[in-house]
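Just one protein chain is left out here, and the rest sit where they should.
Moving on, here comes subunit A:
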Amino acid sequence: MSSIVDKGKQVVEEILEVYPQKLKNDRTEHFEIADEELVNCGTCSIKSNMKSRPGVMTARGCAYAGSKGVVWGPIKDMVHISHGPIGCGQYSWGTRRNYANGTLGINNFTAMQITSNFQEKDIVFGGDKKLEVICREIKEMFPLAKGISVQSECPVGLIGDDIGAVAKKMTGELGIPVIPVRCEGFRGVSQSLGHHIANDAIRDFLMGRRELEECGPYDVSIIGDYNIGGDAWASRILLEEMGLRVIAQWSGDGTINELGIAHKSKLNLIHCHRSMNYMCATMEQEYGIPWMEYNFFGPTKTVESLRAIAARFDETIQEKCEQVIAQYMPQMEAVIRKYRPRLEGKKVMLLIGGLRARHTIGAYEDLGMEIVATGYEFAHKDDYEKTFPDVKEGTILYDDPTAYELEELAQRLNIDLMGAGVKEKYVYHKMGIPFRQMHSWDYSGPYHGFDGFKIFARDMDMTINSPVWSLLPSRQTVEVSV
């Protein structure tokens, strides 16, 4: 075993030393240091998808956040009711930046907070009657809404409301699909179960329900792209430029119709594997649609992915694919020429949700940056297996790390950039460590595709090389000469 692996193990052990025994035992299982063998064979023993320990600061959210916040919320022509008390809907209102075209409040309801605002009496007497009234009122207030989803918050499940029955009744009465989603926040161990529950509802109520007038040989769907800062648009453009026809976006800037016709695809292309693999598997099973994972972060991975996608089609597409690559590569080279010297050798640590902890590694590497530690908020075993081939020996992997573990690691590894969420951001600012929010791109983006990589590179440079860091008395930063 190499010394770098030993060193990593030692660092982790030291950090976990302060924990009470039970917590220490638990947390130890959620770390792994990549050694050559692991990297080569892609196997790992890291524990994931387990309950967070109480009393620590986990970065995780809940099933509601996964369902309403991630999967359903971006579907723009439906009204999503945050069903229950006021808070959940308020905190998930417009904060994820899943962009959608349309007129807000008329035919686009993404950046809105529509809630049943449960009061004590609703807890005591149940909220089903109220939910009926709400559905009718939504039909009145938002006549162009093509559907309604009912996103359950904790109390709804606990008091035993039958939102399924209400939804069924209202679907009949209103003539638009009303879809119950039992994504109460106490279900499961993280937002990941929320994705699953959300997808199950899509499967049960929408998938395969609509027709596509004319099918074509090049029809594909984008699965698991939530259009953060316009990501899905920056991805779609490449697929279209290489001659494919994107018939559905699940679910960023998505519509109820796209959810209903995706089963007509010839190939499903999944970006966020963690949130929507169930749907690809289901469509494969039910409709025989093949699917593949792709990665549009950074030119290396984007080119690789574009070619892999093209390989699923004929020569026309493959030729066009090469043209697209050739068209964008000079731009990518210019970006790398400019930014790589400024970012070469910079050490990066990441904690992101379900896929970016590995998907973005290539993009950082395109800029000469090195991932020294990475991990997921809510990944499962397969995510870690997929991560190993992408990391170097000695990289520290963590699952559902506590804020404390990350803070300690960041300091001991002397990193140059931390990429995590808004809850973490300001902690690292205090420490004088450059930080990017890697859930919502720090209000920037898109980061996907070739157009996105330009912004990604610019943002990493502006973050790491800001003169502001050098003003901190206790943190040494090396100015990059330009």
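The definition used in the following text is that contacts are C-beta pairs under 8 Å (C-beta built on N, C-alpha and C of every residue); 3 or more make two chains touch, one makes a residue touch a chain; residues count from 1.
Just so we're on the same page, contacts and distances are computed from a predicted model.
Engineer: If you had to name the missing chain as UniProt does, which of "Nitrogenase molybdenum-iron protein beta chain", "Cytochrome c oxidase subunit 2", "Putative anti-sigma-YlaC factor YlaD" or "Aspartyl/glutamyl-tRNA(Asn/Gln) amidotransferase subunit B" would it be?
Structural biologist: "Nitrogenase molybdenum-iron protein beta chain"
Engineer: Have a look at A:P20, A:G42, A:G164 or A:P290 and name the one touching the chain we're not showing.
Structural biologist: Final answer for the missing-chain contact: A:P20.
Engineer: In the complete assembly, which of A:I163, A:I223 or A:A248 touches the absent chain?
Structural biologist: A:A248
Engineer: I'm checking contacts with the chain that's been left out. Which of A:Q90, A:Q323 or A:N414 qualifies?
Structural biologist: Only one of A:Q90, A:Q323 or A:N414 touches the chain omitted from view, namely A:Q90.
Engineer: Under the stated touch rule, tell me which residues of subunit A contact the chain that is not displayed.
Structural biologist: Where subunit A meets the chain not shown: residues 18-20, 22-23, 51-65, 77, 81, 84-88, 90-93, 95, 99, 101-107, 111-120, 122-123, 130, 133-134, 137-138, 140-141, 143-144, 146, 153-155, 157-159, 185-189, 191, 210, 212, 229-230, 233-234, 236-237, 240, 246-249, 253, 255-258, 261, 334-335, 337-338, 341, 402-404, 407, 421-432, 444-446, 451, 454-455, 458, 472-475, 482.
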